[in-house]
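Please read the structure below before turning to the comments.
Only one protein chain is missing; all other protein chains are in place.
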Amino acid sequence: MEELMLELKNEIIKVLNLEGIKPEDINDDDEMFSKGLGLDSIDALELIVMLEKNYGIKLTDPAKGKEIFKSIRVMAKYVAENRKK
Amino acid sequence: MNVHIVNSCHIVDRKFQYGEKILIDRSNEQESLAEFFSAIYHEMKLAYPKFFKMDLLCKAGFLASEALTNGNIDKTTPKTDMGLILFNSVSSLDADEKYQQTTSGEEYFPSPALFVYTLPNIITGELSIRNKILGESMFYVLNKYDPDRIMEIITDTFNDSTLCSALCGWLDVANEEANVHMFLVKRNHSPQ
Partner (left out) sequence: MNNGNEILVTGSGIITALGIGKEATWDALVNERSGIAPVKYLQSSHGEFPVGEVKLSNEEMRALLHIGSSTITVRSSLLGIIALKEALEEAGIKPSDTKERVALISGITVGGMDQTELVYQKLFETEAYNDYIDLNDCGGCTEQIADYFNGFTSVSTIVTACSSAANALIVASNMLKAGEADIVVAGGCECLSIYHLNGFHTLMILDNKLCKPFDQHRKGINLGEGAAYLVLETTEHAVKRGAVSRGKLAGACNACDAFHLTASSPNGIGPYLAMKGAIENAGLTPSAIDYINAHGTGTPNNDLTEGIACMRLFDKVPPIASIKAFIGHTTSASGAVEGVISLLALENNYMPVSLNFSQQMEELNFSPVSNPLPKKPLKYILSNSFGFGGNDSSIIFASNK
């Protein structure tokens, strides 16, 4: 799980162009959206694309994204349980 | 003419010029246009992380407009009497190409963030969000740089609106080159 969480942090930094942010700056349990990284709805959509591209997980309801991307830990758990790649 | 130019900013040949003064000259650096814009961002000591998500057209406009508005306007108060009137000839070509790449090849993953930037007027969106500009905003694609037509359109816009000021300019960004001339323009007298 630790390895997956680090992998996700690196992917998020790359995919969302989070300049100057390193994996150690992202806490495992911090909220990613309203506070913390301050991500917005378009970032959420990019993460949905990343989930399909990297892990074969297809999300059709953008509202589900909000639950899954609550924090790195929640996201990692979801990926571990649902990944096809 | 019903308007006057308050100040100007130009980005040409990898130089960043405010008024007559070249503030940053990186014409001898071997770097991409994105790296050039990042260097200006850091030299200007800006603190706006969203900058790094922008496409090259928006980055160019953002940097030029920061030079024009710093100390000149209040970025926190919504302004219904300020507008944005921008022009170019290549539209959002750079973002278009990058988005197209995400839909080519075997693995087909269109990027939502890149798609958003395939509209040249997104730059008016970015600048309006940054500076809380709620007045009229327009983006025109002309055949080529035509200063007479540009001034005509700007003065027409001020003729029939309650605008007091506007960020205006020409921003051609394509093929790793930027040709940017932006101005802060103000009405000569306040409307009655």
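Per-chain residue numbering starts at 1, and chain names A and B are given in the order in which the chains are listed.
To be clear about the criterion, a contact is a pair of C-beta atoms (placed from the backbone, for glycine too) under 8 Å apart; a residue touches a chain by one contact, two chains touch by 3 or more.
Nothing here was measured: the structure is a model prediction, and the numbers come from that model.
The chain not shown here is touched by just one of B:27, B:100 or B:175, and that residue is B:100.
Of the options B:8, B:65 or B:157, the residue whose C-beta touches the omitted chain is B:157. Of the residues in chain A, those that touch the hidden partner chain are 40-42, 45, 48-49, 60, 62. For chain B, the residues in touch with the chain missing from this view are 78, 80, 83-84, 89-91, 93, 99-100, 103-104, 110-112, 115-116, 118-126, 128-129, 132-143, 149, 152-153, 155-157, 159-160.
Here is the rule we go by: only the chains that are shown with their structure count from here on.
Rounded to whole angstrom, the centroid-to-centroid distance between chain A and chain B, based on C-alpha atoms, equals 31 Å. Considering their complex, residues 16-20, 38, 42-43, 45-46, 49, 52-53 of chain A touch chain B. Within the complex formed with chain A, the residues of chain B that make contact are 38, 49, 51-53, 107, 109-113, 116.
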